[in-house]
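Heads up, one of the protein chains got dropped from this complex, but the rest are sitting where they should.
Now for subunit A:
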Amino acid sequence: MAEPGTDEPSSRTGSPDGEGQVSGERLLLHQRLAVRELIDTELSYLHVLRLCASDIRSSLQQLPQRDLDVLFSNIDDVIEVNSRFLHDLQETASRKEEQVHLIGNLFLECHEELERVYKVYCASYDQALLLLDTYRREPELQREIQSIIEAVLPQAGPSGLSFLLVIPLQRITKYPLLLQKILENTVPDASAYPVLQRAVSALQDVNTNINEYKRRKEVASKYTKVEQLTLRERLARLNTHTLSKKTTRLSQLLKQEAGLVPRTEDKEFDDLEERFHCVSLCVTEMKNNVAVYLDNLEAFLCFRPQEYDLDIPGGPVVQYCSLMRDLQLQAFPYFKQRLKGLVWQPLCSLAKALAGPQNLIKKRLDKLLDFERVEEKLLEVGSVTYEEQEARHTYQALNSLLVAELPQLNQLAMRWLGQILCTFMGLQRELAQQVLQRAEGSLAQLPHYHLSEPAFRKLVEDALGQTGHQLRSFQENFEKVLPPPTVQPLLPGAERQVQALLSRYGPEKLYQVTSGVSGAGTLDLTLPRGQIVALLQNKDTRGNSSRWLVDTGGHRGYVPAGKLELYRVIPRQEEVKEQEWPHKDSRHLTPAPVPSVPVVTQVVAVYPFVARSSHEVSLQAGQLVTVLEAQDKKGNPEWSLVEVNEQRGYVPSSFLARAASPAPWGWGLPS
């Protein structure tokens, strides 16, 4: 019987049968040892990890949290995964015969999870190392860290933290080796053999993937940064190296355009790129449109029609104002805020996230041109420099990275965009709900709440029609309040002029100027207030009916129609007694008031006069007399025919008080 741990070289030279049996048993022994090793090392590994994560990490209080996150990365996830793994491993120990089979299966089940968790840790390990380097430069800090580690894990030795942090990396690479060892010690026809084989290759793949992931992350982080450089900074970056790079690429591109060199067609990539481009466009457009929508919403909220006070104490006006106030203070701002937070912000984040890939795509194209040149050179010359090789690798890394991740990016971006759109719709619905909720109260109080919409519209139309009438009547009433009547007895000359116009044109054509007219054009008249004119035409040569052609007795010209009023002339003396003095009834101001200035005047005698003949009549000072004619039979204006005390006779005109001169006739009368 073979004893565990002893090596019996002599048994190898035994008989074939015995040898087969012995080697079989030895195989089994070694297998058991290998399994043992797997489980034991897993146990101690986990133990160390736990110490790192809890004791050591919590003692490193002098380091900022940011740094601790970089150093320890996702060690908690690693511990979690590995604890479960260990537990499952230990369980297999109970099933002796199938243990190896089970172990193989376990690895096959877990390898994806292991990859997921370890790749993150491995990718950030380099950064952790960089951080540790900076610590090494501070001896004080270094000593402290060292002492903490020594207290917890003395076996860590002088390299301290870096020794500890690299352990997970070592572990994940160890798994394929440990499995390989078990595999070697398994008979090929055991049921576990193929399982173990697959497990080995699976774990090898895990490591390959982790490396690839690491490399891509490095390439990506180098090129995704969208740098905002000023022109000056860009120029500063130019040197012979970059210039030559750019010119090389440009010439490559030109060669392609000219057809001298075949372009590398990559349909798969082109499709991905096109889709990405559409997604990007979608996001940008949506972002811009939402921005405009938000601006319009802001503008809408500026206007507050409900703030005006019509001094109406109740009814729909008040209800409207309180409803709108409520909406403007609460419902709309809330909607705006939600829109900003749940639609606008995510769109901005999404757009920003797409900027990195856009940059990478651009870079890929540049690198592709480099790549193609290098390929050409390779064909021609057969070898390339180290830098050229690097360029090839960079292109390949970029390309594979993009091809691998663009589909997912497109899908995720579309999914998010869809969600944002649905949110937008939901917000609209909820706004409407809010408004309706708040309007419920006001709506029920409206007087015509029960009416259907068409009936209500008819009602409003009728109501507005009625009130429209009322308004018109108000307007008319106000317009009836007319300018004051012109009560101006005329000067003698004016009387004669009026008589002349009257006899020439007839009474219907006489108008009086209501306020001073100053003519602008050569044909426009300048007339004072009170002047009498005769209408010749009630429009001008161009058909403008607000400009009338009149005759003043001496001149003809245009005056504005609005300044003329019909002048009702009292016929001559004989009829004056029978004619009524037209009453200005103060209650009914008619549109064309009658400024009835009789040609016959009543005046006051200023001085006493004693009649010397039967033709004359005596006057007393202050006496009221009626002037019948302002001249004697010979036309001499120095004498006036008056009637006083039922007697008629002539008196000197100068003894009579004439009407006080009306408004100063500043402008010259047209003579």
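Note that in this section contacts are C-beta pairs under 8 Å (C-beta built on N, C-alpha and C of every residue); 3 or more make two chains touch, one makes a residue touch a chain; residues count from 1.
Please note the rule applied: contacts and distances are computed from a predicted model.
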Expected UniProt protein name for the omitted chain (select from "glutathione transferase", "AP-1 complex subunit gamma", "Bridging integrator 3" or "Exosome complex component RRP45") would be "Bridging integrator 3"
Candidates A:Glu98, A:Glu112, A:Glu285 or A:Glu638 - the one touching the absent chain
A:Glu285
Omitted-chain contact residue, chosen from A:Leu33, A:Ala53, A:Leu68 or A:Leu342:
A:Leu342
So one chain is hidden, and I want to know which residue out of A:Leu106, A:Val606 or A:Leu628 touches that hidden chain in the complete assembly.
A:Val606
Which residue of A:Leu43, A:Ala93, A:Ala463 or A:Leu523 touches the chain not shown here:
A:Ala463
Subunit A residues touching the omitted chain (full complex)
213, 216-217, 220-221, 224-226, 275, 278-279, 281-282, 285-286, 289-290, 292-293, 296-297, 299-300, 302-305, 308-312, 315-317, 319-320, 323, 338, 341-342, 345-346, 349-350, 353, 355-357, 360, 401-402, 405-406, 408-409, 412-416, 418-419, 421-426, 428-433, 435-436, 439, 442-443, 446-448, 453, 456-457, 459-460, 463-464, 467-468, 470-471, 474-475, 477-485, 487, 584, 586-587, 589, 603-608, 621-622, 624, 656-657, 659-660
